[in-house]
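Heads up, this is only part of the complex; the chains shown haven't been moved.
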Amino acid sequence: MLELAVQNLLSPIVLSFVLGLVAAGLRSDLSVPEAVAKGLSIYLLFAIGYKGGVEVAAAGLDWRLALGLLAGAGLSAILPLIAYGLLRAMSRLSSVDAAAVAGHYGSISIVTFVAAGALLQSRGVAYEGWLVAVAATMEAPAILTALWLAQRNASARSAAGVPWREVILNGSIVLLIGAFLIGWATGPAGMAEVEGFLVAPFKGVLCLFLLDMGLVAGRNLARSRSALTVGVVLFGLLMPLVGAVTGLATAWALGLSVGGMAILATLAASASYIAVPAAMRVALPEANPAIYLSLSLGVTFPFNLAVGITLYLAAATWLSGG
Amino acid sequence: MQTHTATRIEIIIESPALRALTRELDRAAVKGYTVLPVLGGEGRSGPWTAAGEVGSAGGMVAVLTMVAPERAESVLDSVFEVVSRHIGLVSVSECRVVRPERV
């Protein structure tokens, strides 16, 4: 287990993220243009969605898909409540800040999903392809809970501004679901046509993307060091574990494979850093973005990448008696 | 060349709030607006850069609208509706435009 953890730490993927962090820490002017970073993320979403769909096409429709979607939405809606409770107990964040942060932890980070998938692949562990659709379902419900938490405690004003259409139809959800459906419709025959683009270069593109995330995370951390009190940072390390346990339990109840359990645990453990921050800036502008952005991107993401996903896979293996 | 007085309103605002702002501008019946990209900057919340950003949450945009002087006040009210809750910066100045039907 320790050996596997070290092996994970020495993967090009993790080291690329570290390179970004270090470069930002040294205040190097290394940077990935915004358009390129967005292009890389479109590639990753399209590829991961497509692959999930192709696997569903190959494996046949699984009746657990419907249950999984429900469970994912449920996890997304409920986890913010736990997160909010923990935050109020562990830190001195205002209720609005705590609600905003909590929303991030109910939602998910696709790149953490992708990193977990890469780890599983290199260990030869398979997982249910339709989990990519579950991931998409988990993006939005957490926002609802977060806003409910914020309103309950603060000015009722927040209600009006929630851009629901924009939240539910945000680009990454539409792209992920769309690519999933395309993959499903075209199946392995379609995959044969596009795998020179979607499969062969995938891990290398992921490295560049993680380099960029390291740069952004490092700059965020440097900028908002003061916003990250000890209590808040501890929350950022504890909450993924809480999420993972909840995710594992749900996955176990759904009867998922070892790989599927690790993936659902990872999703529950991960925190959004694209969709939810944008929604919060519109719907809860009073919340301090420095807190939720640097916590999600600078604390929880690296924790999951470096340690978390290895741990969740070990737990899943143990749980399934493997 | 004959020119006509107009009011130039320049708004710097977070990207996620852009839709809300343009909705208000539409409601205030401005004849048009233009959105310019922003690379980065610094304010009370420290320095930031758009470089490498994947989502829109970290970014800002600049919105420029020219309006007829008599409608400037009401447009400003609409703009402030959105901007008051956001970190945006609104600046207003006089200018002259060549074609009055556009403002």
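Letters A and B name the chains as they come in the text, with residue numbers starting at 1 for each one.
The rule is short, and it goes like this: contacts are C-beta pairs under 8 Å (C-beta built on N, C-alpha and C of every residue); 3 or more make two chains touch, one makes a residue touch a chain.
These numbers come from a predicted model, not from an experiment.
Visitor: Provide a label formula giving the number of copies of each chain type in the whole complex.
Guide: Per the file, total copies of each protein chain kind: A x3, B x3.
Everything that follows uses one rule, which is that only the chains that are shown with their structure count from here on.
Visitor: How many angstrom lie between the CA centroids of chain A and chain B, rounded to a whole number?
Guide: Chain centres of chain A and chain B, defined by C-alpha means, are spaced 33 Å apart.
Visitor: Could you please specify the touching residues of chain B with respect to chain A in the complex?
Guide: 14-17, 19-20, 45-59, 85-87
Visitor: Can you tell me which positions in chain A touch chain B when the two form their complex?
Guide: Residues 31-34, 37-38, 40-41, 161, 163, 166, 212-213, 215-216, 219, 223-224, 273-275, 277-282, 285-286, 289-290, 293 of chain A touch chain B in their complex.
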